[in-house]
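Take a look at the structure below.
A single protein chain has been removed from this complex, and every other one stays in its place.
Moving on, here comes subunit A:
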């Protein structure tokens, strides 16, 4: 509305009133100029009607004429296209129509696109590729900008021409890396094991496996940098599995030099059964303290289509003890699933190992998932929660939240 107003004002100022009248302005928007423009418009109408002068179908001629030569070229070669090429062409048209479709698509991606079981799956996959492309482009642009800026500052520095002296050589990254490796190597012999159960490949889609591996790589990185790292075990790891392929994509040649233990054996074969604890959000048991003598198992699984009880079933089958993080005990849960990403798990376990402080460890739970830490009595927290929600949401939702808070307190009292 406002922009339209501004626009109209501009038009009036530039004294093209007849145009403004044709433009079909809203009466109440612009009461002052109305009478003025109307009278002008009437005169205009009599003198010359713009539509008479305009050839409205001129665009058709342009569209048809400009192509006459091209047509003769394209028509004969319109033979049967291979299905891949046809799909590529359709994608091109979708892009022209303004859908979220990537500009470039590889043969492999095109095949996955064609293998999608439904139209909505195709759409989703294309959008994913499109966003990926967009992010990549943006990153590239940022890097280039940075480069330019650096060059500029270098030029300025060379003008002043002042050499700095420093007692340390610039080998920071390298020496840090060496120190970390040293620590992890130590943990390989003396450290507490942490097992990643790599037996969930069948339960996951390709993208979920890729996400899983990404999360593990992040987790491994933070483990390496920690003061007292775990000795990471990948159990049930099959060579040439999807996991393996994804890991190689991430680590490249470093995969062979990683300071972790990778085995195709099950954890029950590697460790004594009574020391194992399977961590799963579905577990009825809640972890009270971090035990330095136990071996914790984390299921390497990302489940976007929530499959409950998969890892609990695995632990049940092997007769292992299970545990869940005490999220409800320490956090006033807001929304979101209780299963955390693997790198968050790694952060939490590392912090617990170092400090044993739940509050510090659970800082790594994403902030959006909880409202705050449970420090006050529960009923007070409930009050603030409902207050927050009445402020944030409508009335109807408040009732839902109340119900939730009620259930929540019930759960607490049960434990």
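The rule is short, and it goes like this: contacts are C-beta pairs under 8 Å (C-beta built on N, C-alpha and C of every residue); 3 or more make two chains touch, one makes a residue touch a chain; residues count from 1.
Basically, contacts and distances are computed from a predicted model.
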By UniProt, of "Extracellular globin", "Mitochondrial ribonuclease P catalytic subunit", "Trafficking protein particle complex subunit" or "Light-independent protochlorophyllide reductase subunit N", the chain left out is "Mitochondrial ribonuclease P catalytic subunit"
Touching the absent chain when the full complex is considered, from A:316, A:359 or A:383: A:316
Which positions on subunit A touch the chain that was left off? 3-4, 7, 10-11, 14, 16, 19, 22-26, 50-51, 53-60, 62-64, 66-67, 71, 74, 78, 86, 89-90, 93-94, 96-98, 119, 203, 284, 308-310, 312-314, 316-317
